[in-house]
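Below is one structure; the comments refer to it alone.
Every protein chain but one is kept in place in this view of the complex.
Entry: subunit A
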């Protein structure tokens, strides 16, 4: 969904897989290390102030996302290690044509207020979130469902004709049917994403009250909140999911500075951080500070630099290839990025089902001679190239390095053009006012190859920063979307990826390695692919 604003999903599960099981060859199960964990302990996790109300369909950034993900569980969860989806609240999800899905729920699940989670709660919540006047940021995620246009007209000034989508049909207390606009094979993965959470009956009666005290169905229940300081949660003992937590209370401590949080982490005042400040990464200082308490994860993100197609010179594929080959990814990730990134060779993040290394081929490999040759063939006559991005948050340095690399390899001037902050930068990109190349990082909404292609490369895609449009790619993506069989669909997505790789509307640069840390108060902690603490893996020292 975003760069530094990852909006991530549910509480993944990695039940019987703990650190000790991995290291010791599968001995003890739930209790990590020496097994002396304290099930009544308290865990504190680094947090940032949520930017929107704490409704699952309204939290599209990291600070709010981790809160709603702790409070709510969905039909589908994702495994911590690889993001593979599994049925969490769903008993079964069946379809014959990838268009009509029959979803059966497990019985006995409860909301934090004690009422039972029924099919109705899903149907009502999805309708509510999609209904335009409720102004939920993630409303567009419901657009594959039939009848979405009725509740959320494309014209923002039009009044919605209905407040319920025709594609959602209640069959029984624990069963409902979803009809989509067209076959969409990724739907079963998509519904693990945060906006697809169920909402309790009391929510619909008084959404305003739920704003102050959200009632979810997840492994943790909301206790209290001090704005800009603390969000407190407690284990929900009636939780039925396999991703239940093994501690009593959870504090999301809000920090304004990652530096200070890191000091607290090292001092044992904070138990978990899913990202470390740049100062800790310099010279891999964190390894000395944290020792074996470093937590690693594969992230589902990709950094790239887009060539906006509305700029005439970037219509030249040779120029695009030349620039891409002129960037020394290997060196920049090692030096400027201090080893916290690895060079990217594909348009999909490693670890995703359907990922193939080197789909970008030679064009993502540093080759100054060939780059220079292609550059001359391209007949570029401009004075200089530019790369645009926001300059805060450490975004500037690696792109300046990329520019230097281009300058040296191609002998053309290259300049980094910085916007003051993320908002200002996105305003330029969304308004299609770029005047040069631009940073185009992506973090997937849900773990699927589809989510790396459709939003970025399809004509009119929601995050198609390069304004790329290729009917052939569009047709393949559409075909893949409509293919019910997952493996076949992936093959077609890969065909689309191969075309994109040849055309290079944006060049993959590097992939971030997830580096976080835990304090000595935790015996074990893992991080999920979506850069969140995998809460069910946390064990507090007794």
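We adopt the following convention: a residue touches a chain if its C-beta (ideal position, glycine included) is under 8 Å from a C-beta of that chain, and two chains touch if they have at least 3 such contacts; residues count from 1.
In the analysis below, contacts and distances are computed from a predicted model.
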From "Sarcosine oxidase subunit delta", "NADH-quinone oxidoreductase subunit H", "ABC-2 type transport system ATP-binding protein" or "ABC transporter permease", the UniProt protein name for the chain not displayed is "ABC transporter permease"
Using the definition of touch stated at the top, determine which of A:430, A:472 or A:488 touches the missing chain. A:430
Given the contact definition stated above, which residue among A:43, A:123 or A:261 touches the chain not shown here? A:261
One chain is left out of this view; which of A:278, A:368, A:394 or A:455 touches it in the full complex? A:455
Just name the one of A:95, A:137 or A:328 that touches the chain not displayed here. A:137
Omitted-chain footprint on subunit A covers residues 1-3, 5, 7, 49-54, 60-61, 64, 132-137, 139-140, 152, 156-157, 211, 226-230, 253-257, 260-261, 263-264, 266-269, 421-427, 430, 441-443, 455, 462-463
